[in-house]
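Here the complex is missing a single protein chain, while all its other protein chains stay put.
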Amino acid sequence: MANSIRPASFTLVISCPDKVGIVAAVSSFVAARSGSLLESNHHTDVEQGWFYMRNVISAASLEVSLEQFRSEFSSLAASFAMQWQLRDNSNLQSVVIMASHASHCLADILHRWQSGELACQIPCVISNHENLRSMVEWHGIPFHYVAVPREEKSEAFARVTDIISQHQANTVVLARYMQIIPPSLCEEFSGRLINIHHSFLPSFVGANPYQKAYERGVKLIGATCHYVTQELDEGPIIEQDVIRVNHSCDKEDLVRLGRDVEQSVLSRGLRYHLEDRVIVRGNKTVVFLS
Amino acid sequence: MANSIRPASFTLVISCPDKVGIVAAVSSFVAARSGSLLESNHHTDVEQGWFYMRNVISAASLEVSLEQFRSEFSSLAASFAMQWQLRDNSNLQSVVIMASHASHCLADILHRWQSGELACQIPCVISNHENLRSMVEWHGIPFHYVAVPREEKSEAFARVTDIISQHQANTVVLARYMQIIPPSLCEEFSGRLINIHHSFLPSFVGANPYQKAYERGVKLIGATCHYVTQELDEGPIIEQDVIRVNHSCDKEDLVRLGRDVEQSVLSRGLRYHLEDRVIVRGNKTVVFLS
Amino acid sequence: MANSIRPASFTLVISCPDKVGIVAAVSSFVAARSGSLLESNHHTDVEQGWFYMRNVISAASLEVSLEQFRSEFSSLAASFAMQWQLRDNSNLQSVVIMASHASHCLADILHRWQSGELACQIPCVISNHENLRSMVEWHGIPFHYVAVPREEKSEAFARVTDIISQHQANTVVLARYMQIIPPSLCEEFSGRLINIHHSFLPSFVGANPYQKAYERGVKLIGATCHYVTQELDEGPIIEQDVIRVNHSCDKEDLVRLGRDVEQSVLSRGLRYHLEDRVIVRGNKTVVFLS
Partner (left out) sequence: MANSIRPASFTLVISCPDKVGIVAAVSSFVAARSGSLLESNHHTDVEQGWFYMRNVISAASLEVSLEQFRSEFSSLAASFAMQWQLRDNSNLQSVVIMASHASHCLADILHRWQSGELACQIPCVISNHENLRSMVEWHGIPFHYVAVPREEKSEAFARVTDIISQHQANTVVLARYMQIIPPSLCEEFSGRLINIHHSFLPSFVGANPYQKAYERGVKLIGATCHYVTQELDEGPIIEQDVIRVNHSCDKEDLVRLGRDVEQSVLSRGLRYHLEDRVIVRGNKTVVFLS
């Protein structure tokens, strides 16, 4: 399912206090090992004095192994107090998807995955409803039904956590899952638990955003892809988009039009995450797009 | 300054409880007087059981005078309990503009007015700063400086109200005026006092929306054109739009990018209002865009 | 699969030479039979002197049957020289979809159909490749493989025409079918044969539009949903949209980004068509969107 056309590559992501010479040091380090840069972006947040960088390095060009690169880079990284990560892009991430009753976001992700557009593994889908089982299984993906009764939420989430853990998920995606995630899971998957909220945050936090948008008479509705934190709908935003509506739209129309925005915003946000384009700091993200 | 190319016309705007036969009654009434419809829209809010209609009638085609039409229509209107308005589009509305220090929205409106795109009269501009006087006067429009010192707000707004009243304004536009309007003026100009708020409402109500947007890390910023009510930033929305931003935008960039959205949203909203395309009911608007 | 929430309704679509009194005549006709208008739009093309109208009438409110309405309306229609059509919206249209190797447009349509968003029947899918069979059949839809070898095109299209005819298709959709349709089929399905072209027409007519867009260095790419005529990519446009690209996008990126625009433009265009929102005259369309 990986995008087999792209050449083998490593992605190096860095963030650290800003200082003269970081770009020079990192790019010299890569060049000294004959590394060819397929993509490279960096950004300095002058106000915060913080530096962010993402490099995609052609694997074929490198004269050293990934392990050797990693080991040699760590002393450079230490000297700049870097938080850093180096990923071999041929090792696909494992992404567990959680869904509820609505099919559109899940169907969109599964189709992109099946057609090779979304480079990841999907070891399973977890849902608190049975209705999407057939769709998931047709894609050759195991489907786990975990009911979440109001009075047994902690048992249910213990089961969910088990499944996620068994599948060694790198990332969990809430594809309109519609349940509040317990703090322990938010904590464990900090920066790796992705939600799609069906409003243009911070407008219409919480339940029933389309109802609220309808009542307020807004002229655009939107969706927000964000990392989940313990504060409901307050986590770092990865991607947002909107669509125009008008007075002739009833609540059903808002829901229908909103679905298209939700699925495209979630798919873009997930792709940015899987390609290591997103760096979180505090409650904000840097998203390197080409 | 009127758009002299368009033919002379009357605009009839109606809202009333929904009922079978309203369109038939109104269109038969117009047709019986040989009225040719240049534009016509109607909308039924099924949930509220409320009907909205806008007709632009060619003046040349009508066999009766505006006064006769008005007088004959009133009994039809009464039978449907209509709120209605009939305007001769050759009588341009009088629009007083209020501005503060920022020039972009005012410059945009004045240019559209001068080039004949915006069909209205602008009897004067009122500002609490002097810096835009020269620009306004170059357009041949009187400029009134009314300072609004923190401790003499009521005197200042008494003066503002006087000026508006002397100029027999139909509509007042707050082109980034940045002062809270007293309840009496909101009341007097209900549905005719237009503001541009520099955020995508209901996000970032109140002061410093760009600062708040920067802190929240949103990926789109926006602007909202709305009628002013006594509840700050809560009035009926006429028009909204957004523009994409990213992590590389500092607060100044948000302000700069936001200006373009503000001025285009305000100009569109004002045009809709002047063309009687906007019907307010409760806290929402119907906006008939062909 | 029909949208069961909406009330039963009839859609009346009219176009005719413009004249004072058409709206009055039609709306009086409907009101005289107690017909409640759920949606109603009309438009006069002043330059062409042509009138267009679409009414959605609540079936429950009508005091006459569809047949009686149709029969009584025909004399009114004749008096205005109307082209007209009256459809019972509970009779779903039959839509044959033709696809080639690419799955995205087909998957999108099938998902919208399956989730009840797209109100139509899909009696079969025809393709010149086998790879999408499983996806189609999983949706419970017959799949017909009809190869189109370069030297046997007329035989192939005879077979295609047979299948379409057996299924009594009202509408045929080319969901990235990538073959030129023979004139006879274009003729037979005039105004009912819908294509998605992967460029913002009239830019990049013909083959390989993404390659051409890449070479020209455009900053937006787009897609166009249009009715097919015998002139390649020249038929009446139903819907278009674009997406931003930049210098960092290689041809593969354009193809990937373009897929999202293609499928959303095709789905919107198809929905407008199925809801009788599109009226063709000459090489242009009127599309009534509430």
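Should a chain be cited, it is by its letter among A, B and C, assigned in written order, with residues numbered from 1 in that chain.
What we mean here is this: a residue touches a chain if its C-beta (ideal position, glycine included) is under 8 Å from a C-beta of that chain, and two chains touch if they have at least 3 such contacts.
Please read these numbers as outputs of a predicted model, since none were measured by experiment.
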| Contacting the left-out chain in the complete assembly, out of B:S103, B:S127 or B:T229 | B:S103
| query | Which one touches the absent chain: A:A8, A:V23 or A:A81? | reply | A:V23
| query | Looking at the whole complex, which of B:Q85, B:Q230 or B:S264 touches the chain that is not displayed? | reply | B:S264
| Among B:S184, B:Q211 or B:S290, which residue is in touch with the absent chain? | B:S290
| remark: Touch with the missing chain holds, among A:L37, A:L92, A:A156 or A:L232, for A:L37
| field | Residues of chain A (touch criterion as defined above) contacting the omitted chain | value | 20-21, 23-25, 27-28, 30-32, 34-38, 40-44, 46, 61, 290
| request: Against the chain that's been left off, what residues of chain B make contact? List them. | output: 5, 39, 103-104, 107-108, 111, 115, 117, 138, 246, 248-249, 252, 256, 259-260, 264, 290
| message | To test your reading of the contact rule: which positions on chain C touch the chain that is missing from view? | response | 43, 45-47, 52, 200-204, 216-220, 222, 236-242, 246-248, 250, 283-287, 289
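Just so it is clear, only the chains that are shown with their structure count from here on.
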| Common contacts of chain A and chain B? | C
| Interface residue identity across copies chain A, chain C - same or different by half | same
| query | If you average the Cα atoms of chain A and of chain B to get two centres, how far apart are those centres in Å? | reply | 41
| Whole-Å separation of chain centres (CA-atom averages), chain A against chain C | 35
| task | Give the residues of chain B that touch two or more other chains, as numbers and ranges in rising order. | result | 43, 46
